[in-house]
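A protein chain is absent from this complex, but the other protein chains hold their places.
Moving on, here comes subunit A:
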Amino acid sequence: MNPYISSLGGGLLIGLSAAMLLLLNGRMAGISGIVGRLAQGIGIVTNAAFVIGLMLGPVLFLGLFGQWPTVTIIAPWPLIIGAGLLVGFGSRMGSGCTSGHGVLGLARLSPRSVAAVATFLATGVAAVTILKGIGG
């Protein structure tokens, strides 16, 4: 499939999921919020149900297309550990990640989320640029 069409289709579904959780349960589909609250023991059953569904998503993809979605991780393990810590700590400190600020925040035109998205896009671009500079 053309990557632009599958990206758009996947994006529409992510938006649909956010709208479902909002209109049915009144909750924000921000993943760092859901996972963080689950780790704190808040709203365990519903948050766990969302996370289980999230992990079943690639299984559904496998069932429909006969192959797992592509996941290519080239980072060595010390970088994976460091980046994991940064992503976990930073997303909780900044009250959101790509889903909470990126999808929901931009959709409701939240100035906080616009600032957050601009910031994490800038440092994300900087990290990749520095990494490529060192590597090649």
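Methods note: a residue touches a chain if its C-beta (ideal position, glycine included) is under 8 Å from a C-beta of that chain, and two chains touch if they have at least 3 such contacts; residues count from 1.
Heads up, the rule we're going with is that contacts and distances are computed from a predicted model.
**Student:** For the complex's missing chain, which UniProt name, "Anti-sigma regulatory factor", "ATP-binding cassette domain-containing protein", "ABC transporter permease protein" or "YeeE/YedE family protein"?
**Tutor:** Missing chain, UniProt protein name: "YeeE/YedE family protein".
**Student:** Kindly note down the residues of subunit A that lie in touch with the hidden chain.
**Tutor:** Interface residues of subunit A facing the absent chain: 3-4, 6-29, 31-32, 35-36, 39-40, 45-47, 49-61, 68-75, 77, 79-99, 101-104, 106-108, 110-112, 115-117, 119-129, 131-132.
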